[in-house]
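Here is chain A:
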Amino acid sequence: MDFLGLYNYWVFALLLSTGLYAVIAKANLVKKLIGIAIFQSAVFLLYITMDKVDGGTAPIIQAGAVDVIYSNPLPQVLILTAIVVGIATTALGLAIIVRISETYGTVEEDETQELDRE
Partner candidate 1 sequence: MILDVASWLLLLAGGFFVFAGGLGALRMPDFYTRAHASGLTDSMGTILILSGVALQAGFSLAGLKLFTILAFLLLTSPTATYALANAAYFAGLRPLLPPLSAETDDRKTR
Partner candidate 2 sequence: MITLFAVFLLTLLVITAFGIVRAQNLFVAVMLAGIFSLQMAAIFFILDAADVALTEAAVGAGISTVLFLGALALTVDEERPRPSARFLPLVVVAITTLAVIYATFEKPRLGDPNAPVHMHVAPWYLENTPTLIDIPNVVTAVLASFRGYDTFGEVFVIFTAGIGVMFVLGTPWSRLNADDVPSAETHGLRHHLIPRVVGRLLVPFIVLFGLYVQFHGEYGPGGGFQAGALIAAGIILYALLDGEAAALRAVPASWLAAMVAIGPLIYGAVGLAGIVLGGRFLDYSVLATDPVAGQHWGILLIEAGVGITVTGVMVSVFHAFAARASMR
């Protein structure tokens, strides 16, 4: 069992489940949003784990160096954009939570549903 080679992926599985639990089991909206952020970070970890090459270095080509192994630049590009998009959508989610809190007086999900039913 290749423990060290697979440890990153198991950490990814644990973080995924933690984020998922926060989203489905917690009733507080801000907690759910933080859970989504953890879920996103788990996915980033998975992609960046896939880009590492044994003995490689960051993909910045030094002039004149021959026979240098570089790590894969492609997942880094994808995750770079994903991080900034994630924060943008988190900001929008927080703005909506602020408006919900002002309208209903609470950010607990079951209380807002009860107020909706009235």
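If you want to know what made the cut, all candidates are chains of the complex that A comes from, given by their letters.
Note that a residue touches a chain if its C-beta (ideal position, glycine included) is under 8 Å from a C-beta of that chain, and two chains touch if they have at least 3 such contacts; residues count from 1.
Everything quoted here is computed from the prediction, not taken from an experiment.
Touch with chain A in this complex holds for only one of 1 or 2, which is 2. Residue ranges on chain A touching candidate 2, taken from their complex, read 2, 4-22, 24-28, 30-31, 34-35, 37-38, 41, 44-45, 48-63, 69-77, 79-81, 83-85, 87-92, 94-99, 101-102, 106-108.
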